[in-house]
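Report on the structure given below.
As you look at this complex, bear in mind that one protein chain is not there, while each of the others sits in place.
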Amino acid sequence: MDMTTILPLLDYLGVAVFAVSGALAASRKQLDLVAFCFFGVATGVGGGTLRDLVLGLPVFWIEDQTYVVAAVLAAVVIYFTAHLFHAAWSRYRLLLWADAVGMAAYAVMGAAKALEAGAPAVPAVMLGAVTASFGGVIRDILANEPSVLLRREIYISAAIAGAALFVALAGLGVAASVAALAGGALAFGVRGGALAFDWRLPAYRNPPGRSIAETETRRAKRRR
Amino acid sequence: MDMTTILPLLDYLGVAVFAVSGALAASRKQLDLVAFCFFGVATGVGGGTLRDLVLGLPVFWIEDQTYVVAAVLAAVVIYFTAHLFHAAWSRYRLLLWADAVGMAAYAVMGAAKALEAGAPAVPAVMLGAVTASFGGVIRDILANEPSVLLRREIYISAAIAGAALFVALAGLGVAASVAALAGGALAFGVRGGALAFDWRLPAYRNPPGRSIAETETRRAKRRR
Partner (left out) sequence: MDMTTILPLLDYLGVAVFAVSGALAASRKQLDLVAFCFFGVATGVGGGTLRDLVLGLPVFWIEDQTYVVAAVLAAVVIYFTAHLFHAAWSRYRLLLWADAVGMAAYAVMGAAKALEAGAPAVPAVMLGAVTASFGGVIRDILANEPSVLLRREIYISAAIAGAALFVALAGLGVAASVAALAGGALAFGVRGGALAFDWRLPAYRNPPGRSIAETETRRAKRRR
């Protein structure tokens, strides 16, 4: 089965680009080199760690130190080179595109590992999406930035689309490498289209529920 | 042992109502349908996932896709119906009561699974409380809303009371179904009373420690 050669490569790719996106978040907070590495490692291995824990597998970066080393190296490179990207292109845009690559790789990886571990289709797709977004969610929480979840961007939708295509193709007997490439390309394409053309899903447009403060004020009035 | 019939039902109940509370949080942020589903699934399975991980058990939603499907369905229903509740009753109040049901179910579930896995009484009660509150904590963190932990409401206290009653009754040899119902009823009753009558535990009333800014200012002065 050729999945055994693809999975580690996707894992390295996901770790490295998520580490870059974590280090870029550290650069925007003007933190020190160790914080760059911490953000890089946490963002880089966070999604895959959750995936392995939920599936009951050995956590991938414990036995093979290449992953942590790769994340640290990526963070160090960003620490010394991030300013070079600045003039031409904002670091924030760079972060978004690096994140899109990692997201696509992890969406397929999460689904593939879940299928291998015996999960049915729906949890496999869900795990692909959760895994792909969890590194970024950790990064946003640690950096105290508005989470990508709240910005109403097409992000998780892209991960779900890619993971679902991979699971469907794998279920139809397509070779794992082809299914993985197709799923990853779909996830990246949808996310890239959203980044380039501001694609959005329709928002929930009904009047929002009252805020906590408003509710409490109304209750206090009712009592008087 | 009749616990084997009760536990899955409590799990479905907990997942569904927590998914509702997650989707309602998404409605207040006016997110899109996919985000509703993501918040629904994360809030719905979050507490039980932490419980299973900590106990070293297979994560409950991986093998049986009903859980994720149920959470997604609950989120989709909320996306299309949340505005119907709006006129009569604020969505925020609805969220609080749905949350109370899920909390009570999960407090008992967490403690029951912990006992089954061989944990002693104190960790079992703690795990019930942590499990019951973790879905809501995740929801609040992801939605960037003030955590229920900081609002000084009787929430975890209710979960602890219910889990402790369940553990005590189970330890006394009471049938698991009776113990579960009694524990769940106590947890829901305490939380419901707190919601309806604003019950509170006494707050820590001593002067709070200095804030970080104040401390730093004082230290700077001392040095001069």
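Each chain gets a letter, A and B, in the order it is written, and its residues are counted from 1.
The rule we apply is simple: a contact is a pair of C-beta atoms (placed from the backbone, for glycine too) under 8 Å apart; a residue touches a chain by one contact, two chains touch by 3 or more.
Model, not experiment: these values are computed from the prediction.
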Per the touch definition above, residue among A:13, A:124 or A:143 touching the missing chain: A:143
Contact footprint on subunit B, counting only the chain that is left out: 53-56, 114, 117-123, 126-127, 129-130, 133, 137, 141, 146-147, 149-150, 152, 154, 156-157, 160, 200-212, 214-215, 218
Where the unshown chain meets subunit A, residue by residue: 24, 26-36, 38-39, 41-42, 49, 53, 58-59, 61-63, 65, 68-69, 79, 82-83, 86, 90-95, 141-146
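Definition applied: only the chains that are shown with their structure count from here on.
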Distance from subunit B to subunit A - Cα centre to Cα centre, in angstrom: 25
